[in-house]
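Only a single protein chain was left out; the remaining protein chains are all shown in position.
This part shows subunit A:
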């Protein structure tokens, strides 16, 4: 399906990607389901978390990076679970070592376990340190257009506002804020979090987002592999509709069949 012939590829940190869908690897039943759902989604960028190894437990068990090999996928390590800038920066440095100097990271500094809302003050601090340290920072943030602008000014390579709370599946809760962020964007804007089903992803793309990052919408679907594929099409459909430019909304009807030549 080479439908995006008028499009330019997504570019992040100097690399181009055909897919505008980024996916997480959390919450799957097992590694095999993870692999199959991600393959079906067509995603080229895949997020992972960085955690302590389980000392003395099953050292031989299969590793996530065996099924999502870094030579095939761009691995995007996240700082999920970090609640201050210091922890987030430490996690990114460990991730860079883990991935042989790979500098692309997803920065997220959370504020609260109930909402997983970003702590934008700590996020700004961490972003500043990481950019100075040579990281290519894709940053999870609120849909506050001013914070989004500041994160881009600091030097983040992509700004990723939430469309809804992480894992909520509530969809695009505030399209108007996203529109404002998009209107003045100087770096790629990705919706990160909130997408629940394919139409949500399409709406995000129709708004003009450069890409969408999602995890739970695929992993917690009844059939994650099928939803992965649905999301692939949803992203393509939304992107094409955005490029095509939708018709204006009208209050009243406008007949599609000509009025001339009616039999009466």
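Rule of thumb we're sticking to: a residue touches a chain if its C-beta (ideal position, glycine included) is under 8 Å from a C-beta of that chain, and two chains touch if they have at least 3 such contacts; residues count from 1.
By definition in this document, contacts and distances are computed from a predicted model.
Visitor: Select, from "ABC transporter permease", "Carbon monoxide dehydrogenase", "Sulfur carrier protein" or "NADH-quinone oxidoreductase subunit D", the UniProt-recorded name of the complex's unshown chain.
Guide: So the chain that does not appear here would be "Sulfur carrier protein", according to UniProt.
Visitor: Would you mind spotting which of A:98, A:111, A:173 or A:225 touches the chain that isn't drawn?
Guide: A:98
Visitor: Would you mind spotting which of A:45, A:75 or A:130 touches the chain that isn't drawn?
Guide: Touching the chain that is not displayed is residue A:75.
Visitor: Write the list of subunit A residues that the hidden chain touches.
Guide: On the subunit A side, contact with the omitted chain comes from 24-28, 34, 47-53, 55-56, 59-60, 63-65, 75, 77-78, 80, 90, 93-99, 166-167, 213-216.
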